[in-house]
Structures are given as structure tokens and as C-alpha cells.
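Every protein chain except one is present and positioned as in the full complex.
Chain IDs A and B follow the sequence of writing; residue 1 opens each chain.
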Amino acid sequence: MRYIVLLVLGMTAFFTHAQSVNKQSSEIATANPQSNGTANQSGENNLLGLPSVPIPANNPQTPAKIELGDKLFHDKRFSVDGTVSCAKCHDDKLAFTDGMAVSVGHNGLTGTRNAPTVLNAAFNQFQFWDGREPDLEGQSKQPLINPVEHGLAKYEPILKIIRTDSYYPAAFQSVFGISSEKVTIDHVAKAIASFERTLVSGDSPFDRYYFKGQSDAMTDAQIRGLNLFVNQGRCVSCHIIEKDQALFTDGRFHNIGIGINQIQQDIPRLTKAFLEAKNKGGNVDVMVLSDKKSSELGRFAVTDELSQIGAFKTPTLRNVELTAPYMHDGSLLTLKDVMIHYNNGGVTKSGDRVNDFLSGGIRPLNLTDAQLEDLVAFMKALTSSKFSPKDASPAPTQAANRKRNSL
Amino acid sequence: MSNYHQKSIAYCFGLMAFAVTGSSRADEFTDADLQRYQQQFMATVAEGRELWISPKLGSNGVACAQCHPNAANTHPETYPKFQKQLGKVVPLWEMINWCLRNPLEGQPLAADDPKMTALQAYVTYERRGVKLEPGKH
Partner (left out) sequence: MNTLNNSRRNFMKNVGALALGSTLPFSLVELAFAESDQNFTFAYISDAHLQHIKGTRFVRTWDRGLIRAVAETNLLTPKPDFVIFGGDLAQLGSKAELDHGTEILSALNTKVHHVMGEHDYYLDLGEYWEKLFGPQYYSFDHKGVHFIILNSIRTYDDWTFKRWPTSEQRMLEMAGLDNPNGSPFMVGEEQRKWLKSDLAKINKNTPVVVFSHSPLQKIYKGWNFWTEDAEQIQALLKPFKKVSVIYGHVHQIQYNQIGNISFNSVMATAWPWPYPQSYAQAEQYLPKLTVPMNRADPFFDRDATGWQFINLANGRVDLNYTLYNNANRIVRYNTKKKRPEDSAYQGEDARIPPQTHY
């Protein structure tokens, strides 16, 4: 009898050992779910939750270029009346937006679109709400010559300022190896884009909860909100979360019933007129920003595809708490308004007529008010712990240091 | 080796020999058993088929078979896999639940719900013979 007991004990001991080996290796696996980016001096990982920043081969990052781009980004002289720099609508202190429904350019002129944040724009496959530029370089050139933004007729005034400035000629020489006579707007664009590529920030409470397994990083409401986000709310269909990173955008264009609902009757006339104007050589950038109704056509204005009428780019949700008001026309003032709009299935006021071109993914969600509040709470878990440039660039730059000292 | 040790080893071997040659054998089954087990499985497959064509799985009358005749295009052999808009790697039953919630506008089933088992039995049965390719998109 004793020996049967021995046998049984022996086998038990064997199995327990095997299990503990398994447990150990799985613990190791979860301890390092991902390790994107390098930890900064304080030991935090600012890129937690983000992939590495895509850098185009023809525009590598250097500290000098970033510093130059920073200066260009903040230079108000690059406008018709000397008051508009990129930072006017993409204000460092307002998470690189301007807190307004639609932006205001020179002489108080308004456009039709809400200024998107520059934070994490480096990850976008398309820039602008309608995706009309494929990269940061291309985007940076358009507002300069838009009649309601910087208001310049052409780039020459900018290049003149650069040539005669006290700082720029030496900077361009050092960065691009060219004399100031040879500087083109593309050099300017490259420098600005380089600077913008340092404006990336992850490491939000969500990132720490989801990718680092810190179960106390989010509140209970936020955890419920995350659950709704990926299940009943269907948000994750377009605001992508993946296993080891979360960009919160699919990079696609969808009609979710904002803005277009007001012009439903006008669509036949507008699409026809738009196509005719384009045939005659009209410029999309000018047309969409100067005419509110045309602006609502969205991606259609760029691709002429009927199936993209009223479709706009899915923006990232990172730092969304700081970038009110919301949507391409800034028409939704609070995050709760946003949730209500989605819950209604693509209309802001419940019972309104859904527009015919609504994206297939949008439908009434039947969420309760408490659930909508949970989703709003979750949105607040997406704010980066830091988003100042100093943490994202490879080495601290003089400009960043100056900014830090002045805060 | 001590006398005690020798004896205990001998006893252990004896025990094992007894286990091997005795009438209380390890899990043995006959042809009749196999037939019976197969029938029970096929009954579950049949239940799965009933659910597959039923308008009552969801809340809007849509049946799985409307988009997936003979469970085609369900690709059970590729699960678990990364499903882009679920944001993670999921096994087959979680994808079935996505369909129940969304196109069928219904409620999800627990992983061990007999209905879920039946659905999975049907889906895999219609796909029998196809080699496993977990992770394939």
C-alpha cells in the first residue's frame, strides 16, 4: 500500500513540476508584450502602444533638421499679413489644434474644416480630412498658399524671407548642404515634416493597461468603456486596436453622417457642379475650403468616386480629450455628443433622416446613457502622459530645451 | 542499494506489470463504440445545420446560411487567427459571436454553450479534409 502511495506521490510531483515550468514561461511572455521605442531618461516609454515612426528614405531625421522645422513651423512671417504660422491652428499648447470648430486664417477668414492634431500624424497614410496629400511634406505646402489660411499667392515670399533672414541661410546650409539661393519650398516642407515626425506620443493610461498589463492604469468606467469599444460599440472596426499597438485609425474614409445630413437635397447638384469645375481645372484644395457645401463631399472631391460621397478619414483617437470640438467640421462639441451621434446610427438628432451614402459600418447601437458615459471615460484614457517633442526625438534639441525652459 | 530499496523497486515494477496485463485496461474501445461516438457527433453536426439555417439565432431573421451556404467562406481551418477589427487573435467561436452580434443583431453565445458547439461542429464538418492553416488571413 505504501508503495502505491509512493507511486502516486511521484507522479503528482512530476506533474506539478511540469505545470510550474509552464507557468514560469507564460509569465515571462506577458512581462514583455512589446518594446517599441527607447525609454527616455526618466525610464518611461513614450512610444508605448505605437509602432516605430515611418521615416521616408528621402527625408531622414537629423537633430538640426528637426530644429529647423520647429522654427519654420512657428514662423508667422510665412503669411500674407505676417500673423499666421502653422502653430496658429496647430498650437503646441492645445495639443496642436486650435480649440475651434473650424480654423481661422489671416484677416479673420474662416475655412470649412476643423484643424486636426499634428500629434501622431506621422503615422497617417493620408493627410487632411479628405486624404488629398499622401504625406506630411505634401500637407505642409498647401495651407501656405490657401486663400483662407496663410493667404499667400505663391511660395516666393517665403523663400525670400529665408534668403534674407539672419538664421535660416546657415541652417539650410547645414541641414541640406545648399546655399539659400537654392532653397525651394520642398526643403521647407521636408524640415517641417521632420519636426512633425517628432510629435508622436503613446504611453496613455490605455497603453499601460492594455500593453503593459497594469490593471490599475484605467478606472473601472474606462475598463467598461474599452469593453464597449471593442464589442457592442463596434468602434474598433475603424478605430483600430491591435495586439501590440494601437493607432486608433484604419486610415480609410467613411461617411458617418456628419455635415452631409444637412446637404442631402443638394448632393446631385453639388456633385455635378464639382465634377464640372474639376474638368475646367479647379483646384481641390481651394474649392473644398472655400465652399462649405462642397467641403461636405469629402473624399469624393479627391477621387471622384460616387461611393465616397461624404466620406472622411478616420482620425486617431489619441489625445482626443484635448482636441475638441470634434469631426471634420467641428460640429460636435463634446465627446458625449460624439457618442450620441454614433448611438443614433449616424444622425446627430435621433430620428433625423439617415443620409443615403452612410457607411455600412454605422448603425444604431442601442447603448444606454451609462454605457455612453463609459465610452467617454475610455476616451479620456487615451491621453499621452507626455507629448512634448523632447521625449520623442532621438536626442534633446536646443529648440525643445528652450521651450521646456520657457514653460 | 539497500534491501529496502530493492524491494520497493520490485514492487513498483510489479504494480506496473499488473496494470498492463490486468483486466482493468486503459481506455479501450470497439468498432461499435466508434460507430456510436460518430453518430453522436453527427447528431451535433445536424443540430448545427439546423441552427445554421434558422432565422431565430439572431433578432432580425437573418440566417448564417444566407451569406455562408454550406458554411463556405468561414475558413475554420485558419483559426485562431488575427482578426483585424476584433484587434486580436481569436479562436473560431469568437468570430461566430461577432456574426451573431452584428449581421444577425443577436446575442453572443458562451464558448461552452451547446449551440456554439453545434455550430462549430457543423462548420468544421463542412470543411473536413482541408488542411490546417492557423493564422491564415
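Here are a few things to note about the model shown:
Everything below uses one rule, namely that a residue touches a chain if its C-beta (ideal position, glycine included) is under 8 Å from a C-beta of that chain, and two chains touch if they have at least 3 such contacts.
Just so we're clear, the structure is a prediction, and the values are computed from it rather than from any experiment.
The residue from A:D81, A:E156, A:D244 or A:D356 that touches the chain not shown here is A:D356.
One chain of the complex is left out; on subunit B, the residues touching it are 53, 60-62, 65-70, 72-73, 75, 84-85, 98-99, 102-103, 126-130, 137. The missing chain lies against subunit A, touching residues 132, 237, 252, 267-268, 271-272, 275, 278-279, 281-285, 302-307, 309, 354, 356-361, 363.
Please note the rule applied: only the chains that are shown with their structure count from here on.
Residue ranges of subunit A in contact with subunit B, taken from their complex: 3-4, 6-7, 230-232, 234, 236-237, 240-243, 246.
Note for the complex: subunit B touches subunit A at residues 8, 11-12, 15, 82, 84-89, 101-102.
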